[in-house]
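Here the complex is missing a single protein chain, while all its other protein chains stay put.
For subunit A:
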Amino acid sequence: MGTVALFILTIAAIVFSAGGILASRFFTKSVYNPQKGQPYECGIPTSGTPWSQFHIGYYLYAIVFLLFEVELVFMYPWAVIVQKIGVGALVEMFAFIVVLFIGFLYAHKKGALKWM
């Protein structure tokens, strides 16, 4: 099938979603009302902007995630050929994980993984 499969499925997904949404637009009648357009907040008008400040912790987790995600990308090709290389691969990966773990411990010590 090849790469064509990706195009077919993308088009299929768009057709499926658009079909559903358009069909529902065809069946329903929309009457505008200013109350309908308000953000949902348990019945009372919302106070302040909804795009408010959120916790810095999310950002720190995202940074630490990036560190490990890049490491994972390195691991995929390594995992495929580890049996052919043998003991050398084990030593290298051990060193790699130790270095990585030091970075992880540093982040932990700095309190990046603490939720306050």
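Assorted remarks:
Simple rule for what comes next: a residue touches a chain if its C-beta (ideal position, glycine included) is under 8 Å from a C-beta of that chain, and two chains touch if they have at least 3 such contacts; residues count from 1.
Note that in this section contacts and distances are computed from a predicted model.
A chain of the complex is left out here; the name its UniProt entry carries, from "ABC transporter, ATP-binding protein", "Ferredoxin--NADP(+) reductase", "NADH-quinone oxidoreductase subunit H" or "Putrescine transport system permease protein", is "NADH-quinone oxidoreductase subunit H". For subunit A, the residues in touch with the chain missing from this view are 1-2, 4-6, 8-18, 20-21, 23-25, 27-30, 34, 36-42, 46, 50-52, 54-55, 57-58, 61-62, 64-65, 68-69, 72, 75-76, 79-83, 86-87, 89-90, 93-94, 97, 101, 104, 108, 113, 115.
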